[in-house]
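In this view, the complex is presented without one of its protein chains, the others remaining in place.
Labels A, B and C are assigned to the chains in the order they are written; within every chain, residues are numbered from 1.
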Amino acid sequence: MNRIDSTFKTLKKKKEKALVGFVTAGDPNIEESLRIIEAMIDAGLDILELGVPFSDPTADGPVIQRSSARTLKQGVNIAVVFEMTRKLRKKTDIPIIVFSYYNPIFSYGISAFYNDALASEVDGMLVVDLPPEESMEMTSCWSTNELSLIRLIAPTTPTERMARIAQSASGFLYFVSKTGVTGSDGLDSKEIDDKIKTLHSITQLPVCVGFGISTAADVKSIASFADGVVVGSAFERLIEINLDQPNLPTILAEKVHRLKCSTKTTSV
Amino acid sequence: MNRIDSTFKTLKKKKEKALVGFVTAGDPNIEESLRIIEAMIDAGLDILELGVPFSDPTADGPVIQRSSARTLKQGVNIAVVFEMTRKLRKKTDIPIIVFSYYNPIFSYGISAFYNDALASEVDGMLVVDLPPEESMEMTSCWSTNELSLIRLIAPTTPTERMARIAQSASGFLYFVSKTGVTGSDGLDSKEIDDKIKTLHSITQLPVCVGFGISTAADVKSIASFADGVVVGSAFERLIEINLDQPNLPTILAEKVHRLKCSTKTTSV
Amino acid sequence: MNTFTIGSYPDSKGHFGPYGGRYVAETLMPAILELEEAYNQIGNEQAFQSEFQKLLRHYVGRPTPLFHAKRLGNHVKGASIFLKREDLAHSGAHKINNTLGQALLARHMGKQKLIAETGAGQHGVATATAAALLGMECRIFMGLEDIRRQAANVQRMKLLGAEVMPVDSGSGTLKDAMNEAMRFWVGAVRDTFYVIGSVAGPHPYPLMVRNFQKIIGIEARRQILELTGNLPNMLIACVGGGSNAMGLFYPFMEDSIEMVGVEAAGKGIETGKHAATLTAGSLGVLHGSKSYVLQDANGQILEAHSISAGLDYPGVGPEHALLKDLGRVHYVAVDDNQAIEAFHKLCKLEGIIPALESAHAVAQAMIEARRRPATDIIVVNLSGRGDKDLNIILSEENKGKKE
Partner (left out) sequence: MNTFTIGSYPDSKGHFGPYGGRYVAETLMPAILELEEAYNQIGNEQAFQSEFQKLLRHYVGRPTPLFHAKRLGNHVKGASIFLKREDLAHSGAHKINNTLGQALLARHMGKQKLIAETGAGQHGVATATAAALLGMECRIFMGLEDIRRQAANVQRMKLLGAEVMPVDSGSGTLKDAMNEAMRFWVGAVRDTFYVIGSVAGPHPYPLMVRNFQKIIGIEARRQILELTGNLPNMLIACVGGGSNAMGLFYPFMEDSIEMVGVEAAGKGIETGKHAATLTAGSLGVLHGSKSYVLQDANGQILEAHSISAGLDYPGVGPEHALLKDLGRVHYVAVDDNQAIEAFHKLCKLEGIIPALESAHAVAQAMIEARRRPATDIIVVNLSGRGDKDLNIILSEENKGKKE
């Protein structure tokens, strides 16, 4: 069983929901980024989503746009990200999902990417602008199912389409909490709850909810019905406003700790 | 016999050509203008051409444009010009020709203008933008031939048209020395001579030449074949550059004197 | 309503009843007579007409559309408004119809040099355009104040290869530019053709320019019949010198329909700061013809005032003077504010940015349409596009903000 599946199984036993944390790889620089990620994992992060920066992040809000720009200046690219995951793998066993736009992957070369991802012990992929209609090109060389392809479901996705997407997904489903880019605010948990119910009726896959989740209260409310919550911009915002702080890892770890506590549904 | 005809007759006897002097009425102000004109007459001017200022003097060069603008500011209009001629008449018997664009005359009222011109002892009219084709409207109320209508002949006027124009003219013919506005320079006396010969073959009227005549040498050369020379911008330029001089009348008189000398063809 | 028998005016000397004629210095008379002869002869030749019509079609983009401005009509809850889209003509206004005609004629007469006066620069651009197309030399006279206000059009003329001659006499606006063009012409008349920009100037210009512009009305008449099966109830056009208005009106002259010419009331007729020559002027002679002019008690020409540089002229074509006297055309005046409002309305309701000149016609159209049933048809001449007026609108907005 791969790391993602076993993580969800374990959490289920512990009556906890998954805290999925997104950071842009190499922000603010590669060493510090590794330290931050390790601290986050130590603080209880369940799944790591590691963002490959892209010059034109059309699905992202200003916070992640800026973190992408910062890391591009640091020379971060897919090779660097794989190097980071190899380093992280020496210290942790949590699932690592690489998040990217399609063009950097396409440019890297599709089979090279697949082989190097496996070699770097990456567990899953999320390609934000690669809908199922176009993903065959990428996955056709995926000779095993060691790499999960995390699929997005949007609030605008019709039920029938949800089902089709779920069929080709693995690992978990990522439900986008709202129409908008990453980091937008305003959550409607009632509406999300309804969608998650629909999704649970359609698929066995765990369903995580992301986009615009930033506070412990958000996490708590989502965790009450979803299998996991994804937090991204909130972490990146913390990095951004504390760029010059020596204790960035601690700051992020504290945040993870607080959010993680809210995923323990037994405490509701 | 009117003053214009007798002037030319007298000059002919004296073997002189007419010096016709143009000034804008009321330049630089009405009193000084009268003094200037009187001094010019005393210095030998044969015929006075008195300009009514117009807001849009399309046939005039910059010098007379500026003198028009100056006198308009002084409130000079046709009534003022007639007042001036009445005053001048008390002191001189030389022919006075009022020069105007048509609109001020038209605005004054055509018969009023005719009556007042006669009453003010004006001898002739020159309306620069009123060709023979349109002048019936103005002259139809001219019940006597006391007022001469001075006609222009241009270098572009074909011979046949010259003849037609000459037929409806009186006083003298005004031959425009060149295509261009008043005050342009560059005279071609050979060409002018030819035209004057043609005109003399067509009409009994004296022929004066104007436009761009400013020096004694110009006058001398033109006077050798024409019946008179018209000097305008040269006088106005003198007024303009000496606006603040107390002895403006003297300055103008000296110029008149010099030019008048050159009209005495016997001296050639 | 009077109808009017076309073809009877002007007479052979260029008189439209008591108006028109030729009031120019003798130096120009031969040139004007030569022009008249050439125009009467060449202008009616099949070869000339077919060359002219070809350029109108393939170069200018004629026929320009007649567009039913439904949202504007709905907005005033009144008559149907159709816009004759001269704004789509090459170089941005109706002016090009005339300049191509005159430039072609000049070439046929063997004159290779063109001069023209311009205010807003629209006629200057159109003349420079014709000159470039026909490979002729071109000089445009323009007041210093207008050069300042209309920088984009100055640049366009220069790009088209014309020499822009700054005129600093008078107030540095259109009237002064025309004065200076006439002065230059007097000196260069032998090889130079003066392209006058409206139905003004000495005969044969008012006749000739009207005839070059009447394509507007010929097309509009055919188009409205095609689109609606009916003739319009009313025609509306702005009147500066009056060429776009004559162009639209003339082919409808014998139809029993109302016509409205819209002058610029500037800051208001009562303020004296306007350009409403027919509405508030009097009989006079300016720039070669007799017509209404703005003048003082001594026959001195007054400066005109309008936010629209193309209407900012103290004279008007003699044919309009006659049409006013005959009651055939009704002349009204629309002020700066009304024009600006109509400008914005047309932008927002129809997606068309009109020239400020044309906005005067649109303003009047809104007034007229409001009074009439939806079954009535009003055809408005949208004489030009507003790109040239963007700076003026901007500075009006800034003024508005400051106040």
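Couple of notes before you dig in:
Note that contacts are C-beta pairs under 8 Å (C-beta built on N, C-alpha and C of every residue); 3 or more make two chains touch, one makes a residue touch a chain.
Small disclaimer: the values here were computed from a predicted structure and weren't measured.
Here the chain not displayed is in touch, across the complete complex, with A, C.
Of the listed residues A:48, A:154, A:187 or A:229, the one in contact with the hidden chain in the full complex is A:154. Per the touch definition above, the residue from C:65, C:166, C:187 or C:268 contacting the chain not shown is C:65. The residue from C:81, C:131, C:147 or C:342 that touches the chain not shown here is C:131. The chain that is not drawn here is touched, among residues C:33, C:109, C:152 or C:188, by C:152.
Against the chain not shown here, chain C presents residues 57-61, 64-68, 71, 85, 87-91, 128-133, 135, 152, 155-156, 159-161, 227, 344, 347-353, 387, 390, 393-394.
Where chain A meets the missing chain, the touching residues are 54-62, 65, 72, 77-78, 101-108, 128-131, 133-134, 151-158, 161, 165, 176, 178-181, 184.
The rule is simple: only the chains that are shown with their structure count from here on.
If you draw each protein chain as a dot and join the dots that touch, the picture is not a line, a loop, a star, or fully joined; it has some other shape.
Placing every chain at the mean of its C-alpha atoms, the farthest one from chain B is found to be A.
With centres taken as mean Cα positions, chain C sits 67 Å from chain A.
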